[in-house]
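Shown below is the structure under consideration.
Note that one protein chain is taken out, while the other chains of the complex remain in position.
Order of writing sets the labels: A, B, C, D and E. Residues in every chain begin at 1.
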């Protein structure tokens, strides 16, 4: 065994057998972000007072993407997700505004939901970009990373934000 | 008109009418990246000598995702893509190794392919994470951004890498 | 709690957590209908004597749609359906003919299958419309509603057909 | 030829050949509705003042469903939709409140978009049901029907609302 | 260029650029087959006299699969199919009965529809297997191959059935 769990004896990728793993409650939280100009932020905000809502569309996209994860990521196991929640947080800086996106996913199953949380946060960010790109194509997405996971025999994971200088990222 | 092209008169999101836009050749290139420990990089590389190949799977995922973009991003128009190409570039630093991912998409159609390129690069990076996460859950994805686009009446876009301190990002 | 189960603390939609709900057998039955001219009915029927069959195609569509429900309805949980059955009933009136469609869905899971039954009946009706629309674009679909559900802690539901004047609707 | 365009020589269903049809701008508008108790209406409305919005989610669902129509309706041709717009209208009556849903779809292609408009309106209504069903499972969807279409050699269609007593339906 | 059109400069797979290819009418026909015991054949046939129909379901599956081809085959271009037709032919032999399946696909586009025809015929055969497997799990599918194609600059293709001893296969 070489540490990679996705390759079979012929050195080829496989969707690894998890039928021996026990079915337990598992959670994961991932974050992404969209860096935009103040001008874009203000348009999103002022629009939000009316009925339209960039974040509302982005969040629906993120939730639907979480359910599609095993169709998007080739070696990812299909899972019956029991819950998905996405929340937003604005950080206003001098030169730019950062929209922080946090996706939390829960399942009762035989494998973790890290990929569902990461895919959900990524698609949510991509949708914000799509809806605002007429104003600014220069927006930047990410960094995107796993914040924490619980459940499963490998133990919990909690990100050290000092690593990679991510303290600033949520 | 308030600059947002995705909202209708009721202030609600819509998939905007592009039937008046002319069908021309359009291209877009987007980049993403995966930041990993040296140890993960070495495992990917040494495995590559055998038949298995993390990047091969990630790249298939990226190409398939480009074709699914309008099903993943709610207000994105369906487009018959005429070509998708993904390339990789490794940057070995002291503390970490960065895998740079570039997705190039081409169409002959009535709207641009920025979202297809961004979605393709994002899913490619997510797949690399998925295949290596047994080694390190702390890998970081992104920044993900549009590098350039051509075609369409709004003119071409070429990223200024100095903005956002992205010189280092390909 | 405001009675809506699909909104999170930020007042945004979420896919609610059902990991605490017990996995039991649950069923739901929904009905829809297609109102058509006698002429359309007769063409469907006479064709049915041959090998082609409008209802056969519509019914396959309804069954496949039941399985796609969580990809179509944003906040709907993915469920491993254990059975789907669609049946038809013709009611011939003076001015029109009504095709009644009943979709029954069963699962062993943590949430109900009302949406699967409603989506299945709706798509079945839409497919009948699609296959006959060359004859008459004026056909009318519905009303579409839940007939009954069993299983789950909220108790069973059985429609009072007197409400909304639906006695006539199956 | 027997008037059905979806059956081949063996009397079986087929996706009919449209390669001879010319590519023109085509539009279709379809309507559906959700009949609910006053109590549900009030909860939707008061919530709308906050950030959550039943209609926002329903409308995203309707737009995404329009793009999926050819995957949901078996004999429906795939089409590159150029625009989708959904609007809402409330009618408050004594005994109930009716939410009217109108889906408008546009394409530049070789066949009409009636099914895309009907599917979009139906899925929008189903999503409203899903999001409010914790309050009332007795809501009724429909009638759902084509309001008008333009483009294509068969000429335009405009519904006579007097037929089927639909004057009241928008 | 090494004869493979699906690999890029890094030796990796890509979805090749077809934006220079002209949009013309293209057709392809592919065949598959299901080899079954007489007993299975008789059950299918006698059932056909009633309203149920194994072939009706299989044929809907084949048509829907043709439309999904570019989502199933990674490097396959998305195409707006203009027509799909599936026909069946029974050959009764002493030891077994062969169901021949022919899928014909047509498009007006920039690349051929060989994969759509082959995928359609394959899925049609798989569905026949699925619906009869309770009677006999030993049924055999195929050979599956391209019968002919027309359109495109590489010229037409017509199978020599003498090759591979396929005279017997339709």
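The criterion applied here is as follows: contacts are C-beta pairs under 8 Å (C-beta built on N, C-alpha and C of every residue); 3 or more make two chains touch, one makes a residue touch a chain.
Computed from a predicted structure; not experimentally measured.
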In the full complex, displayed partners of the excluded chain: A, B, C, E
Interface with the undisplayed chain - residues on subunit C: 25, 55-56, 59-60, 63-64, 66-68, 80-88, 106-108
Residues from subunit A at the interface with the omitted partner, ascending: 8-10, 12-19, 70-71, 74-75, 77-80, 109-110
Touching residues (missing chain, whole complex) on subunit E: 2-7, 10-13, 32, 35, 43, 47, 50-52, 54, 56-57, 60-61, 64-65, 68, 72-76, 96, 114-115, 118-119, 122-123, 125-127, 129-135, 137-146, 149, 157, 159-160, 163-164, 166
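FYI, only the chains that are shown with their structure count from here on.
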Those chains which touch subunit C and also touch subunit A: D
Comparison of C-E and D-E (more C-beta pairs in contact): D-E
Centre-of-Cα separation between subunit E and subunit B, whole angstrom: 33
Separation of subunit C from subunit D, taking each centre as the mean of its C-alpha atoms, in whole Å: 15
Two or more partner chains touched - positions in subunit C: 10, 12-13, 51, 56-57, 60-61, 64, 74-75
In contact (per the touch rule at the top): chain pairs: A-B, A-C, A-D, B-D, B-E, C-D, C-E, D-E
